[in-house]
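Heads up, the thing below is written out as structure tokens.
What you see is the complex with one protein chain gone and the rest in place.
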Amino acid sequence: MNPYTAHLQHHFRDLEQQREASTLGMWTFLATEVLFFGGLFLGYSVYRVGYPDAWTEGSHHLKEWAGAINTGVLLCSSLTMALAVRCAALRMTRQTTWFLLGTIALGFVFLGIKAIEYTLEWREGLVPHFKFDMNRYAANPALGNRVQLFMSFYFIMTALHATHMIVGIGLVSWVAYHAWKGRYTDNPTWVEMTGLYWHFVDIVWIFLFPLLYLIR
Amino acid sequence: MAHHIPTIRTYLIVFATLMILLLLTVLAGHLHMGRFNHAVALTIAVGKAVVVLLYFMHLRWSSKQTWIFASAAFFWFGILMTLTFSDYLTRGNRPTQSIISPAVVPQGQQSEAVSQSKTP
Amino acid sequence: MNETFRLFPRSASTFAPKVDAVYFFQIAVAAFFTLLILTLVIYFSLRYSRKRNPHPEPVKTSYKTEIGFIVALLSLTMVMCAWGTRIYVEQYTVPAGAMEIHVIGKQWMWKTQHPEGQREINSLHIPAGRPIRLVMASQDVIHSFYIPAFRIKRDVVPGRYNEMWFQATSPGQYHLFCAEYCGSHHSAMIGSITVMEPGAYQQWLAGTPADEPPIRAGEKLFTQFACNTCHGQRAPTLAGLYGRKVTLTTGETLTANDSYIRESILNPSAHIVAGYPPIMPTYQGQISEEQLLNLMAYIKTLKDASTQPTQ
Partner (left out) sequence: MTSIPYIPAIDKEETYLNAGYKVRTWLLTRDHKRIAILYMLGITFFFVIGGIAATLMRLELATPRADLFQPDMYNRLFTMHGIMMVFFFLIPSIPAVLGNFLIPIMIGARDMAFPRINLFSWYLFMIGGAITFFALLVGGVDTGWTFYTPFSSVYSDTWVTLTIVGIFINGFSSILTGLNIIVTVNTMRAPGMYWFRMPLFVWSLYATALIQVLATPVIAITLLLVAVERVTRIGIFNPALGGDPVLFQHMFWFYSHPAVYIMILPSFGVISEIIPCFAHKRIFGYEFVAFSSFAIAVIGFLTWAHHMFVAGISIYAGITFSFLTFLVAIPSAIKAFSWTLTLYKGSVDLKTPMLYATGFLGLFVIGGLTGLFVATLGIDVHVHDTYFVVAHFHYIMVGGAVMGYLGGIHFWWPKITGKMYPEWWGRFSAFTIFMGFNLTFFPQFILGYLGMPRRYASYPEEFQVLNVLSSAGASILAVGYALPLAYLLWTLKWGKDAPQNPFHASGLEWKTSSPPPPENFEQQPIVEDGAYAYEKIPLPPR
């Protein structure tokens, strides 16, 4: 088989069309993701405007250092991902694989820090419903309820983001395996698509960080 | 498949910009600027997101079609926010009085209702 | 209420003729367009049937026609929009000086209370010819207070007051429905509204055993919950509060209305009056919807000596 068409699925006319379709498909998917997280951002904003005191109070309980470090880690991983895409486009198999592995490693660092954070929050009794220390708010249970609301948004948003990270790590691993096998020498589309997804997940975090951790 | 491949230098500059912006957000978070904290933090976040979109996600070198799809997402998110807030921000006394009114069900009755229901 | 078949609802409030008027206008528009399209489709299908007209000819449109069409329809709909809006604003803007009745919805009954203290369940007696304001709260889920003959309804949402008003015109008995689905016996959450001549209403009031009127009950609660230990001394006086402009520690000013007072009691930390420490305890969870309504009724009666002349 002609190496050029090895990756062409039967229903496309040529690789260019296939690439265009994948790119558009990915961007469309990311658009749905924006609105998926968008619903949460809406809920977050409504209550933030409604309960500024609870939101500030809740934010002070979060570990700002962890959020900041994690932002840095994700930005680094975006850099390695971007470099991986670049190497794939230049057909540099070995380097592509290494950069992808770097991305995976950074992804795990992020999740590790997140796990530490969750553990600390559990110990401090900040997890709504499961372990939330209402005694802190004995004088003002209404405020306590609202801080729970904040923490709920915090957990749902970060957990959903972490889920996306886990899916992302899975995707990158899969792509790294194939890159290592040299499957992308003629068609780096998969690496590009995974890159788009990874960067998107990064962008979500870029917004989560100031919104959750930096309320004064 | 002639599409733009940015240089490593570009990527490094972009990365440095992002890190500086991150530093700025954290610093700005510790200044007491009252309501402006919020605006500054969000502006920086938008800046970072735009940089990632333009360079890491190659939007800068992409077709018009990709631009349209990328902006549509944010446009629709804007609709969701704007029109919802067109209700909340015009309800009653703004803005200090909670736009969402508080709860009043006496705790006793609440727990009765909760214990009634089970989640299969 | 034991009436028989009818095709059009009875009309018994000042809103009814207004709503009916725009309804008839809409019927006219709808009938016009439906008949127009129906006639055209039937006529064209016959006149240009395959038998009669085997050779179709193309028909073109122009920007001018289409834009004219759009503008015409737009103006028509704007008439509808403006007309409906006018009624809506009236329906949901309570006039001053209306008689205030408290309504509490819960699964699955309506509890109402008159200013003089009479309570009713799933029914409400009101005088004709007087604006009546309902302050409504829910103890559990969303309900909706609906009186078809008055052409008015509003959802009763837990956690806040929704208010509604009407002025009944003709004495009689009318349906009261719960219009928002609220669980098993939603369809049994119905009752009757009895509209009476003012004189008959006074008689009914006199003949019905009255609970403590809300204001008096509120006065008692005011000492029972120890509000009086602070207010007037360590805390701002509540006299003349209702409708007054309040300045907060944040520098903002707002008007003390029902929701403001409600929130002040349930969640005092949400807005602190300028010049006072945030020491007021929350009453969330200790006070029921009914007690809250009573307290509010009492607080509203506290008149400030200095503002009295202007009121």
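By written order: A, B and C. Residues from 1 in each chain.
Note that in this section a residue touches a chain if its C-beta (ideal position, glycine included) is under 8 Å from a C-beta of that chain, and two chains touch if they have at least 3 such contacts.
Keep in mind that what you see is a predicted model, and the values were worked out from it rather than measured.
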{"item": "Sole contact to the chain not displayed, among A:G50, A:G72, A:G102 or A:G168", "value": "A:G50"}
{"item": "Among C:L40, C:I121 or C:A226, residue touching the chain not depicted", "value": "C:L40"}
{"item": "Residues of subunit C (touch criterion as defined above) contacting the omitted chain", "value": "1, 3-9, 15, 18-19, 22-23, 26, 29-30, 33-34, 37-38, 40-41, 44-45, 48-51, 53-59, 61, 66, 69-70, 73-74, 77-78, 80-81, 83-89, 91-93, 107, 140-142, 144, 146, 148-149, 151-155, 157-160, 162, 175, 177-188, 190"}
{"item": "Sites on subunit B contacted by the missing partner chain, in the whole complex", "value": "65, 72-73, 76, 79-80, 83-84, 86-88, 90-92, 100-105, 110, 113-114, 116-120"}
{"item": "Hidden partner interface residues of subunit A, rising order", "value": "9-13, 17, 20-21, 24-25, 28-29, 31-33, 35-40, 42-43, 46-47, 50-51, 54, 128-130, 142, 145-146, 148-149, 152, 156"}
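As a working rule, only the chains that are shown with their structure count from here on.
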{"item": "Between subunit B and subunit A, distance of the C-alpha-averaged centres to the nearest whole Å", "value": "14"}
{"item": "Chain centre separation (subunit B, subunit C; CA means) in Å", "value": "36"}
{"item": "Where subunit A and subunit C are represented by their mean Cα positions, the distance between them in whole Å", "value": "45"}
{"item": "Contacts with 2+ other chains: residues of subunit B", "value": "95, 98, 100, 102-103"}
{"item": "Multi-partner residues of subunit C (at least 2 other chains)", "value": "266-267, 270, 284-285"}
{"item": "Complex interface listing, subunit A residues touching subunit C", "value": "51, 53, 139-143"}
{"item": "Contact set on subunit A toward subunit B in their complex", "value": "15-16, 19, 23-24, 27-28, 30-32, 34-35, 38-39, 41-42, 45-47, 49-51, 64, 68, 71-72, 75-76, 78-79, 81-83, 86, 89-90, 142, 145, 195-196, 199-200, 202-203, 206-207, 209-211, 213-216"}
{"item": "In the complex with subunit A, residue positions of subunit B that touch it", "value": "1, 3, 5-6, 8, 11-12, 14-15, 18-19, 22, 25-26, 29, 32, 37-38, 41-42, 44-45, 48-49, 52-53, 55-57, 62, 65-66, 69-70, 72-74, 76-77, 80-81, 84-85, 88-89, 95, 98-100, 102-103"}
